[in-house]
Every structure is written in C-alpha cells, then in structure tokens.
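Questions regarding the structure given below will be posed in turn.
Removed: one protein chain of the complex. Kept in place: all other protein chains.
Here is chain A:
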C-alpha cells in the first residue's frame, strides 16, 4: 500500500513541471492563437541556464535565486522572439506560426549543444530539500514534496492574476475577441508581448525546477512538448485549471501505467487523450470554440488546372529529372530516390491540408504503416516485391480509415492534436510490440529485388511513382470530388446545406492521403532496406508539414517543390555542417517571415504581378485580410 502511495506522490511531483509548461502554452494559445511549438525549447533553455547559474551562485539564496533568474532571463528571450519574429506573423495562417516556432526549436537544439555541450548535465540538489522522508519504509524525496505543494500554489497565483487584475481581465477579453479589445483602446502589441513573456516564464520555471530531479540534456524539449500538447488537449486549450487537472492525470497515468499495464504504458496517455477528444473535443475544462470566422479570399488566385504550356514544362522537368542516372553517381541517385519518396509523402499531406483544410500533425503514421506493411509482407509472408509494393500501402489505408473516421469529427487545432495522438499510438505500438515489429531494432533486410536493386532503377521507380501520384492527386483537385472537398474546407456548414455529406468527403480525403503516404512509406522501406519506429515518428510528421508550408499551402502543387528543397537542403546540410539544425531552423524562420506564401506561392505572386501592374490598393500585398460583412 505504502508503495502505491509513494508512486502516487511521485506522479504528483512530476505533474508540477508539466503543469507549469502546459499552463504557459495554454495562456499563450488563448490570446495569440499561436500553438507555440518552441515552448519545449524555452523549457529546455530554462533548465540549462538554471544549471549554469546554480553552479556559479552558491548557498540556498544562490540556488533559488538562480531558478527565478533563469526563468526571468528566458522570459526576456521570449519577449525578444515575440517582438522580432511573432509580431510579423500574427496575421499569417496559424500553421505558419507553428512552422516558425518549430524552426526556432531546431535552432535552439543546436545552440544548446554549442553552448553547453552534448553531454547530460546533472544539476545540484536543492538546498533544504536534499534528503528523503520515510513513509512506512518507503522513501519520498523531500524535493518531490516541495513540487507537490508548489503546483497548487502556482495555480492559485495564476488564478488571482487572471481574475483579480486589470491585466488578467484584458487578457481574458483578448482571448475572446482581440480586435474588440483594440477597438477599446488597448494596445494589443504589448498585451501579446506580456502574455508571451508570462507563458515563457512559466515554461522556463518548469525547466529550471526540473534540474534537481533530472539531468539536463538537449532532447528534453521534444519530450516535454509532446506531453504538454497532450495535457493541454485533455485539459482544454486556454484553461489553466484544465492544464492542472490534466497534468496530474497524465503524470499519474505515467506513474501507474508502468505498474499496471507495462505493455501499453506509452500509449496509455495517448489513448486517454484520443478518448477525451472524441467524447469532449474541447477538452475537460475547455469551451467549445465558436466556428472560426473564415477569412474570405484566403486563396487570392483561384486555383486552375495547368495550361498546356505549363504541362509541357512539368513534363520537361520530369524528363530532366529522369536523366539524372546518366551523369550522377550512386550516392546522388539514392538521395534522388529519397527526395522522390518525400515528394509523395508531402503531396499526400498537401492534399489533406491545402485541399481539404485538415492539417494533420501525425501524417507520418500512414507513411510508416505503409513501410511496416511492406516489411511484414516481404519478411513474414515472403511475397515478391511488386506485390508488397501494391499491398503494403493498404496498411496505411486501413490505419487512415480507422483513425480518419474519428479525426474528421474535429477540426482545426483539435484535429491536429488528435492526429498527433493517433500517430503516437501507432509509434508506441511499433516501439513496444517487440515480438512483431522488432521494437527499436526495427525490421531489417527489406531489400528490393534485382530488377529494382540498382540505384538508377530504384530512382526511376521512385520518380515514376512520385510523378504518377502527383498527377493523380492534382487531377482529383479539379474533379467533382475535389470541388466538394474544397467546399468543405471553405465552409463546412454551407457544404452540408447544399446536400454534401461533408464528413464523408473529409474522411475519404483522409483515406486517400493516408494511402498515398503509405505508398511513399512502402518505397522508403525498400530504399533503406529496413523499417524503424522512427518512420512513424513525430519528427517525420513535422518534416512533412514543413515541406508543405515551404512549398506554399495556398498552392495546388507547391508541396512538390517544398519537398525537393527541404529534403535536398536537409541532406546537404547534414553532410556539410554539424549545425544543420541551426541552419535549417534559421532557413525556416526566414522563409516564414520573408516568403509567408511559401516558395511556389511567392513565384505565383511574382508572375501575377508581372502579368498586370498591381491594381490600386494592391490587395495581394495587404497582409491582414479582414472578414467582409
């Protein structure tokens, strides 16, 4: 019994940091509508700076002073980020903000290694809380007890801040209607900056308080951000009480999951999240969101099929690409194949995101399922390659059919979160079900047959499939199904009102996108000769998002270019520099700020402007687009 009590208390203690970081994320999202991916990075910097300060400043005052100083320092960094970067992109589509903060995260990951080195750093124990307390023969670290008391205190302070101060009233008002707050004479810019500072302060404090419990390392940002997303979604975006309850729930699930369901401990949390989202999509303490006011004219240039000239140009580009084996070496061809596969992957997500308006944060699940499908068929059933390639993606298709059915019941950020949860579930299964999937060791020896074994043959295969997939999806955009799908994207209610079963259309699109991603995954398995849980992982999902956004969300086929540029740059940077993440992150941030419409979107805009001298008022250049009345 005592053991369970101690386990419970350990869970409560881990909830403290989680709650601090999650409440910060929630507050920032509430007002600025930015899902701050960099929140984990701020948490990590908080831990690193606190580590350095506690090493320099001695004594109890030095330790606690360091924790607070670190949080304040990171909050100031946050203010800088908000003013220099985020202020420029508040009016951009919300995914762009996510992309920018993701770029920031990449940069921070390299920067902390540059500054603090790659090794784990073990921090000082907290003065006054070094020992443990005996509880019926079980030890409870006294620092854990401190953390257990701390989180309700912070909750209380935040409650007072939001309910009892003018600043809190303004923040709550801005959460609901920021334009109206400005129309009452409140300077939104500073309100946003201050909210961001508070949110980042909480994240950094969460990180700083972790150092007596856990080593500081350069991957702690991604680990926490995923958990924080889960907490915020279960608790309800924008609700601080919700963040508290969910942080406790998640931490206890982690603490007891290992004891009770060791086999599924990792997915337990995500299962709970998926159930919450399905039953109560706005979270336990959140409020159902009013249908967002659509910005008309999001796509200023109406989509059109390619003209015959453009078709010839695309064909010419394909022919040029097909000549690569004539002069390139094996390495270049392997890179080429990988890029072609990622074109398939990116195009499939682009179809779901840009055409269907459904931004999936877990698209890698279907890519990876396709890869595992191939690996199962090839290794266990021993089927020939062509059969595997045809049937493997069906696993992605089935996954998309099951998960998509639930996911399309939601929209916007919640859709993104649920897809993330599903992807995490699939990843955990692949990771934990060692007897079937090989777990972390993956499935090895999935090599192509002789006809496709040489790099040039495999390259042609990948290129051909990529071209086919792109053309097929593009044709679908301009088919009746594509019109219906775009209608659901632009207005779900109106689509239903003209007799279209919107959910079924979206579900179909989800399955199409998932299957297509599966095709990419199937080829990827053969390219690498192996399959690993990473093929379903979050970072791959994020890669796909970056490729789509880089190409341009508002374009028909920008993802093709986005995938080529991103993947090529990525591979090249890794070979050139140890700081590839820093450069790539900086590049992403730059793209978001300078070319918010993506590469292809920007080219289209230039072409458009050359065709006709800009009309008066130049609507294309105007950044904010108001809702017409």
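Keep in mind that, in the parts below, contacts are C-beta pairs under 8 Å (C-beta built on N, C-alpha and C of every residue); 3 or more make two chains touch, one makes a residue touch a chain; residues count from 1.
In this section, contacts and distances are computed from a predicted model.
Name of the non-displayed chain as stated in its UniProt record, restricted to "RNA polymerase sigma factor", "ABC transmembrane type-1 domain-containing protein", "Carbamoyl phosphate synthase large chain" or "Amino acid/amide ABC transporter ATP-binding protein 2, HAAT family": "Amino acid/amide ABC transporter ATP-binding protein 2, HAAT family".
Note on the undisplayed chain: of the listed residues A:1, A:183, A:279 or A:326, the one touching it is A:183.
For the chain missing from the display, the contacting residue among A:173, A:241, A:383 or A:429 is A:173, taking the whole complex into account.
On the side of chain A, the interface with the absent chain consists of residues 166, 169-170, 172-173, 175-177, 179-188, 287, 296-297, 300, 615, 617, 619, 622-626, 628-629, using the contact rule stated above.
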